[in-house]
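Each remark here refers to the structure printed beneath this line.
In this view, the complex is presented without one of its protein chains, the others remaining in place.
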Amino acid sequence: MPSKSNKPYDFAAWFTWVDNPVRVRRVVRALLIFCAVLFVIDLLYHRHAYFGFEQSRGFYAISGFVAFAGIVILAGQLRRLIRREENYYSPESIDGEKYPPNELSIIDNKQRSEFTDSQQNESITSRSTAHMDQGGDK
Amino acid sequence: MMRKYQRQRHRVLQIVTKLLTPFVLLFALYVQFHGDYGPGGGFQAGVIFAAAFIIHGLIFGVDKTRLVLSPGVIRVLMAFGVLLYALTGVAGMLLGGNFLDYNVLAPSALSGQHWGIFAVELGVGITVTSVMISLFYSFASSRR
Amino acid sequence: MNFFDQVPALQIAVPLIGAPVCVLLRNGRAAWAVTQFCSVICTLLSCMLVAATRDGTVIRYELGSWSAPSGIEYYVDIVNASVLLVVSFISAIVCLYAYRGAEKEIQQDKHYLFYTGWLLCITGLLGIVITGDAFNAFVFLEISSLATYLLISLGPDRNSLTAAFRYLIMGSIGASFILIGVGFLFAATGSLNMADISARIPIADSPRTVLVAFSFLTVGLMIKAAIFPLHAWLANAYHYAPVTVTALLSGTATKVSLYLLLRFFFNVFGIQFSFGQMLLNYVLLPAAIAGFVLMSVVALYQSDLRRMLAYSSVAQIGYIVAGICLVSPLGISAGIVHIINHALIKSALFMATGCIVYRLGHAHIQSLGGMAKQMPITTAAFIASGLSLIGVPLTAGFISKFNLIAAMLEQGWWIGAALILASSLMATLYIGRVVEIMIFRKPRTSTGTLEVNEAPMQMLIPLWLLIALSIVFGIFGNETLSIASAGAERLLTGPLAPALVPESAYLSTGAGQ
Partner (left out) sequence: MTLAQPAFLFLAAAAGCAFIRNAKLRALLLLAVPCISLLWVALLDSGTHATVQYAGLTLEMMRVDGLSRIFAIIFSIAAGLSALYAWHVRDLMQQIATLAYAGAAIGGVFAGDLLTLFLYWEVTAVASVFLIWARRTHGAFSTGMRYLLIQVLSGVLLLMGLLLHYQDSGSMAFTSMTLGSIGTWCIFIAFGIKCAFPLLHNWLQDSYPAATVTGTVVLSAFTTKMAVYALARGFPGTEILVYIGAVMTLFPIFFAEIENDLRRVLAYSLNNQLGFMVVGVGIGTPLAINGTAAHAFCHILYKALLFMSIGAVLFRTGTSKASELGGLYRTMPKTAIFCLIGAASISAVPLFSGFVSKSLILSAAGKEGYWLIWIALLIASAGVLSHSGIKIPYAAFFAKDCGKRPAEAPRHMLWAMGITASLCVLIGIFPGVLYSLLPNDVPYHPYTFGHILTQLQLLGFALLAFVFVMKTGLHPHEIRAVNVDSDWIYRKFLPKQIKRISPTIGILVSLPGKWLANAVAHSTAQLAKLSEPRGVLARGWSINSMVFILTVVMGLVLIFNFGKV
C-alpha cells in the first residue's frame, strides 16, 4: 500500500484542518477578526453609493448576514411544505433510480482509505507509512 | 361409360351441356365479331364465351375443365388480351397517330377504324374470358 | 409525329403494357426488372411533362384522336404533372427497394403477380391523375383499387386478407359514390369531360342535381383519401400489407385521391361553388383539423411502428386538407407542397420500417431496443425522415409546415395554426419515443443482444436516396414551392376550359371504349 503514496504533492493535505475541531475553531476566529476589521474600515471609509440606504454604516455587513441566515432559515421552513419522498413522482423517475454504473468509472480507492481523521499532519511524508483504518468506513 | 359419366344423376344435364357448348361458343364469337357494327363487343362476348366453360365446369367438375383450358393458358391469354389492346394503341402511335388512333392503322381511315376496333375488341374479349374463367377456377378450387 | 406529343399517352401505356408482360414472364426477378424499367420510364416521362408545363402551358392529348367533349382527353397542367412525377418517382424508388424488400414478405411464386399488381396500380394512379375525363378517372380508380386490394392481400399476415377485404368494401363504396357523383354530373350537364362539365355547371338546368353530384363525389373521395372520420380502412391496410406495398401506397394512393379532390373542387365545380355556397368548410375543415389532432394522439399510443405511421399519415392528410380548405394561394400551395413532401417522407419512413421488418420480422416499438447498434444506417434513416415528419428546419417537412402555418395565420386562423403546432409537438413525441428506444434501450431478447445485421444495401440505397431528396427539398425549398404555387395559381383560376364548347359540337353520350 505505501508504494502508491510517493506522489510529489498531495493537495488533500490542504484541507485536513476541516476535520480537526480545534483548527476549525481557529479558522472561525480568523474569519471573525477579518469581518471585524472590514466593519471597522467601513465605519471609516466613505463609500460611493447609488442609494441613500446603501450609505448607512455596515449596510453590506448586516444585509449579508441577515440575507444568508434568512435564506437558510426560510428554506428550512419551505422544506416542510414541499418535501416528498424520492420516488414521489414515479418509482422510475431519475430521483429514485441509480445512475447506470456502466456509464461510470467508479473506483473506490482502497489504497487511500487509510486517510483518516486521526491524521493531523499536513506534511506529505507523514502519509508514507501505513495507518490503521479508523474512519474509513463509518 | 362409367368413367365418362361418373355422376349419374346429372346425365341429362351433361349431355345437354355437351350439345349446347358449341352453340354458346359460336354465339360468343358472333357477339364478338359483330360488335363493331351492331350491339355487342368484347365485354359481352367474353362473358358469354367464359359462360360456356363455366357451365362445363359446373356440370363436369372443375378438374375436367382444367384439362380443357389449363390455368397456365388462361394466364397467358389474360396477359395476351391486355397486350393486344395496349399494343394496338401503341401501333396507332407508331404509325403517326395518337394512342388508340385507328385511322392510321390502314391506308383508309374507314378500314383503319375497322381493324383497330377489331383488334381492341378481341383483346377485351380474350381478357374478359380468361379473367372470368380464372375467377371461376379460383372460387371453385377454394371451396374444396 | 413528334415524340413529345405522345408523352401523356406513353405515361399510361408503358405500365399498362408492362403488367401483362409480367404475367407472361412468370418470373419474379424478370417481373421486377420490367416494373423497375417501366417506373423509371414513367418518371422520365413525367419529368418531361413537369418541365413542359412549368410555365403554365396546358397539354391536351386526345385519345384515339377523338375530339375532346366526346372522346377522352388527357389534360396535363402543372398541378397534375407534379403529382404524376411524385407517383412515378415513388414507384421507381420503392421498386428498387422491393428487389430485396419484397423477397421475404411475399411468397416466391407470387412475385410476378405482385409486380403485375404493382404496375396495374401505377397505371391506375397515373391514369386518374392524367385524365381529363370524369368517367375515365373512375375507371382508372377502379383499376388502381383492384390492384391495391391484390397487393394488400399478398401480405404475410393472416390479417392482411381481412384488411384487404375491409379496404375492398370501403373502397368499393367510395368508388360507387364517385361513380354516382359522376353519373349525376352527367345527368346535370350532359358531359363527362371535366373541362366541359366545368363550363356547363353554371348553366345547368338542375342545380340540385349538381349538388347531389358534388356531395357524392366529396364523400367518395374522402373515403379514398382517408380523410379523418372515413380513414378507418387505412390503418389496417397499411399495417398488414407488405411493408413495401405500404411504402408505395402511402406515397401515392391517398395523394392521388387528394389530387382528384383538388381538381373537382377547384376546376370542375369551381371555387365559388365548392367553398362559397356549399359550406364545405363546415364538413371538410373540421374533419381535417379533428383528423390531425386526434390521429396524432392515436399515433402516440400505438405499439406497432407501421400502425403508428399509418395514423400519422391520416394526421398528415389532415394538414393537406386544411391547407386546401384555406382557398388561398398560400394555403393551396402549402397543401400541394405537403402532398409532394409527405409522399417522400412517409415512403421513406415505411421503407425504413420495412428494413426493420426485413431483419426482425416485426415492428413492435417496444422491441426495437438496440437497433442503433445493430442496424445503424436504418436507424439513422428513420431519424432523418422522422425529423422531416416533425418538421424540423432544413427538412422538407419544415417547408410544408411553415407554409401551412403561414397560410393559416394569413387568414387569421389562430386556432388552426396553434393546433397544427400542437400536432407537430405530438409528432415530436411519437417519433422521439421510437428513436429513444432504438438508440438507448437494450434489446428485449433473452440474450440481451439483437441478433440481426444491417438491412441489405439494395434496400438502404433507395431509402437514402429518398431521404437525400427530402433534405434537398428542405434546404432548397424554393423549387418545390414554385411548382406548388404555380399549381395553386392554376387551381385558383377556376374552370379548365376557357370557353364553353358549343352545344352543337357535342356529339353523343359515352366516353369509354
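Order of writing sets the chain letters: A, B and C. Residues in each chain are counted from 1.
The rule is short, and it goes like this: contacts are C-beta pairs under 8 Å (C-beta built on N, C-alpha and C of every residue); 3 or more make two chains touch, one makes a residue touch a chain.
Small disclaimer: the values here were computed from a predicted structure and weren't measured.
Colleague: Sort by label and list the shown chains the missing chain touches.
Modeller: Looking at the complete complex, the unshown chain comes into contact with A, C.
Colleague: Looking at the whole complex, which of C:Trp32, C:Tyr115, C:Phe135 or C:Trp233 touches the chain that is not displayed?
Modeller: The one listed residue touching the chain not shown is C:Trp233.
Colleague: Out of C:Asn27, C:Ser65, C:Ser328 or C:Thr428, which touches the unshown chain?
Modeller: The missing chain is touched by C:Thr428.
Colleague: Quickly run down the residues of subunit A that touch the omitted chain.
Modeller: 10-15, 18-19, 28, 31-32, 34-35, 38-39, 41-42, 45, 47-48, 50-51, 53, 58, 60-76, 78-79, 82-86, 88-90, 92-101, 103-110, 112-113, 115, 117, 135-138
Colleague: Of the residues in subunit C, which ones touch the absent chain?
Modeller: Contacting residues on subunit C, toward the hidden partner: 163, 166, 169-170, 173, 177, 207-208, 211-212, 214-216, 218-219, 222-223, 229-230, 232-233, 235-236, 277-280, 282-283, 287, 294-295, 297-298, 300-304, 307, 311, 372, 376, 380, 387, 390, 392-394, 399, 402-403, 405-406, 409-410, 417-418, 421-422, 424-425, 428-429, 432-433, 436, 439-442, 477-478, 481.
We take it that only the chains that are shown with their structure count from here on.
Colleague: Starting from the mean Cα coordinates of subunit B and subunit C, work out the distance between those two points in Å.
Modeller: A distance of 35 Å separates the two centres.
Colleague: Using mean CA coordinates as chain centres, what's the subunit A-subunit C distance in Å?
Modeller: One centre to the other, that is 66 Å.
Colleague: Could you please state the distance in Å, as a whole number, between where the Cα atoms of subunit A are centred and where those of subunit B are centred?
Modeller: Roughly 97 Å separates the two chain centres.
Colleague: Which positions in subunit C touch two or more other chains at once?
Modeller: Residues of subunit C never touch two or more of the other chains.
Colleague: Quick check: in the complex, which residue numbers of subunit B touch subunit C?
Modeller: Contact set of subunit B toward subunit C: 75-76, 78-83, 86-87, 89-90, 92-93, 96-103, 120.
Colleague: Can you list the residues on subunit C that touch subunit B in the complex?
Modeller: That would be residues 1, 5-6, 9-10, 12-13, 16-17, 19-24, 26, 61-65, 513 of subunit C.
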